[in-house]
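Apart from one protein chain that is not included, each protein chain of the complex appears where it belongs.
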Amino acid sequence: MSSRNGTPLLRFTDVHTYYGALHVLKGVSYEINEGEIVSLLGGNASGKSTTLKTVLGLVRPTEGTVTYRGEPIHALRTSEIVRRGIAPVPEGRRVFPKMTVLENLEMGRYTRRHEPGWDEELDRVFGLFPVLRERRHQLAGTMSGGEQQMLAIGRALMTRPALLCMDEPSMGLSPGYVEQVFDIIKTINEQGTTIFVVEQNVNMALSIAHRGYVLQMGEVVLTGTAQELLENPLIQKAYLGTA
Amino acid sequence: MTFTDVLIQQIVNGLALGMMYSLLALGFTMVYGIIELINFAHFSVFMSGTFVGLFVLHLLGFTGDSTGLWGLALPATLLLVFAVTMTATGLLGVLIERICLRPVRGISGTAPMITTIGVAFIIINVVLMIWGPQTKPFPKIIPDRRWTIGQAEVSLVQILLGVAGLVLMLALNYLVKRTALGKAMRATAQDMDAAKMMGVDVDRVIVLTFFLGSALAGAGSLFFGLYYGFTAFYIGYQTGLRAFTSAVLGGIGNIPGAVAGGLIIGLVQSLGGQLLEVKWTDVIIFSILIIVMVFRPTGLFGLQTPQKA
Partner (left out) sequence: MDSSTSDARVGTGVTARWHTLPVLRRRQILAGAGLAVALAFPFITGVNAGHVDAGANAFTYVLLALGLNIVVGFAGLLDLGYAAFFAIGAYTYGAAASSQVKLPWSEVWTPLLWLGQVSRVQVEGGRDLVQLQFSFWGMLVAGALVCAAFGVLFGAPTLRLRGDYLAIVTLGFGEIVPVVARNWDWLTNGAQGLGGIRTPKLLGFDFGFSPYPYYFLALGLAAAAIFMSFRLQESRVGRAWMSIREDELAAGAMGVNHVHYKLLAFAMGAAIGGLGGVFFVAKLTTATPEMFQFPVSVMILVMVVLGGMGSVRGVVLAALILSFLQSVILQELTLWVNALGRTIGSAWLAEVQLITSLELIFGLILVLMMLFRREGLFPAMRRVTALSRDEQAALPSRGTTVQLSWAEGAPPAAASRPLLEIEGLTKRFGGVAAADGIDLRVARGELLSVIGPNGSGKTTLFNLITGLVARDAGIIRLDGEAISGLPPHEIVARGVGRTFQTIRLFSSLSVLENLLVGEHARLRAGALGAIFRPPRVRAEEREAVERALEVLGLFGNRLLPRLDHPASGLSYANRRRTEIARALMTRPRLLLLDEPTAGMNPAETLELMDLVKALRGLGITIILIEHKLDVVMDVSDRVVVLDHGVKIAEGKPVQVRNDEKVIEAYLGRRRRAA
C-alpha cells in the first residue's frame, strides 16, 4: 500500500547511532506511510529496539534525521514527541505497577487530559480489550504478562494517536496471547491508526503487516511487501545463518 | 497518677511529636521515591524553616515573651506564618535541586548523597553565621490551654498542630491520589522512562516533588518551634535522623508508611523516655534504623526494594 499524498508519516533517514564505542545503527533508512502497518524485523543485536527508541527520543542519533509529518523530531524530548501524536508500547510493557488499570489509562491520556473525549477513548479501549474493563480497579503489577500487554496497548491508544510504535509485543507472551495481540493490532489499524511494529517473530509480524524491513547488525538488508518478504529465502538466512 | 495515666500522657505526647516526624519524613520519602536519593539537606531545610518562621513572627511583632493570641488573630497569624514559611522552604528545596542535584542526577554511586551532605553543612553554617549559635526562643503564640482526659493532659498546641498536620496530610493524599499532577508524580516514581513516554515532563515533576517535600518540612519546622518553644541551628540533625528513621521504618518511598513511621518513632521517643532513661532513646532509635535497614530494607509497609547497586 503506497502512500496516498506523498509525504510519509514517519521517515527515518540515514541514521547512525552509537552506544559508547559500539556502532549500533549504520545508516538506517525507512519510511512509514499513513494507514500502514510496517514491521521492522531482526534478530538480537540487530539494532531494531534502538531504532524505536530513536523515534521516541529516548536515544539520540549521532547522524541522520527522523521526521514526522515533515518536521524533524530527532532532537525533541520524548514528552514533546508524544504530544505530536506518536504513542509508544514499550518493550516489556512498562505499565505502572502500583497504579490501577484505570489510572494507567489516565496516564496514557496525560498529554490530552484537558481535551474532551475521555469517555469515547475509554469505551474504545474497553471494546478492544474487555478484560481491562473487568479489571479496571486492579493494580497493574498483579496482572499476567498478556493482560499487561493489553493494558500497555490500551494505554497508548488513549490519545487516539496517529502513529502507534510497538516494541516487541510478542516478547514473553504465551503463543495464545501472541495470536490475540496480533489480531488486535490488525483491528486497530483497520480503525485508522498507523502502526510501526518492531518484532523478532517474523511470521506473526508479516502476517499482519503491509510492508517490512529486515535489520541485521545495524543495517537494513531486506525490504519489501509482507508477501515478498515471507517468500524470500534470504529471511531465513538473516536469522539462522547460511540456509 | 497511675501507670496507665502516665502511659496515656506519653502516648498523647508521642503522637503529637510523631506528627512532626511524619511531616518531615513525608518530604524525605517523596524525594527518595522519585529519584532514589537520600537527601541529607532535607533536614537543614527543616531547620531553616524555624528561622524563617521566627523571622516572620518577629516582623509581626511577636517576641519570645509574647503571650498567646485569641480569637481570629490566632488562626490568621498561624495561617500567615505557615504559608510564608512553607513557601520559603519549598523554594529553598527547589533551589537546591536545580543548582546542586540536577547536575549529578543519574550518576550512580554515592556522589549525589555526598553532595547533599555538603549542602546540609552549607545551610547549617549560613544559619549559624546569620543568627549565631545560641538557642532562640520561639514566640508562644498559641495559648497554654489544657484539657484533661482522665489524668492525662492535652494542650491546645497539640490539638492545633495535630489538626494542622492532619489537614496537610489529607491535602497531600488528595494531591497524590486524585490530581493529574499527583498521578504523574507516582508514575514517575514507579517508572521514570515509561512516564516520559506518557508525555510527562519529568524534570518539572521532580522540581515539584522537591517543592512539596520541602514545604512539608517547613510545616514540620513550625511544629518544632511552636511545640518546643525554641530553635537553634543544630536541631536539624537530631530531629532529622529521627524523621529519617521514620521514613525507613515505614518503607522508603512509601507515603502512608512515612506517616505511620513518624507516629511510631514519636511514640518510641516519648514512651522510651518514660520507661528507660531519656539518654538511651537515641540509641534505641538508631538501633531501629540499623535493624530495619539490614533485615527489612523495604520497611514495615514499603514495596520498593532498594536493589543492590
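Which chain is which? They are A and B, in the order written, and residues in each are numbered from 1.
As a convention for this text, a contact is a pair of C-beta atoms (placed from the backbone, for glycine too) under 8 Å apart; a residue touches a chain by one contact, two chains touch by 3 or more.
Keep in mind it's a predicted model, so treat the numbers as computed, not measured.
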Which displayed chains the hidden chain touches across the whole complex: A, B
Option from B:I38, B:V84, B:V207 or B:L300 whose C-beta touches the chain left out: B:I38
Among B:L59, B:I114, B:I149 or B:L275, residue touching the chain not depicted: B:I114
Residue, one of B:Q151, B:T179 or B:S287, that touches the chain absent here: B:S287
Touching the absent chain when the full complex is considered, from B:T4, B:T67, B:N125 or B:T179: B:N125
Contacts of subunit B with the absent chain, listed as residue ranges: 37-38, 100, 103-104, 107, 109-115, 117-126, 128-129, 237, 241, 244, 248, 279-280, 282-283, 286-287, 289-290, 293-294, 297, 306-309
Chain not shown, touching residues in subunit A: 20-23, 43-45, 144-145, 168, 170-172, 175, 178-179, 182-183, 200-205, 207, 235-236, 239-242
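As a working rule, only the chains that are shown with their structure count from here on.
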Subunit B-facing residues of subunit A, complex: 56, 58, 77-79, 82-83, 88, 90, 94-99, 103, 106-108, 110-111, 113, 155
Sites on subunit B touched by subunit A in the complex: 180, 183-184, 186-187, 190-191, 193-202, 303
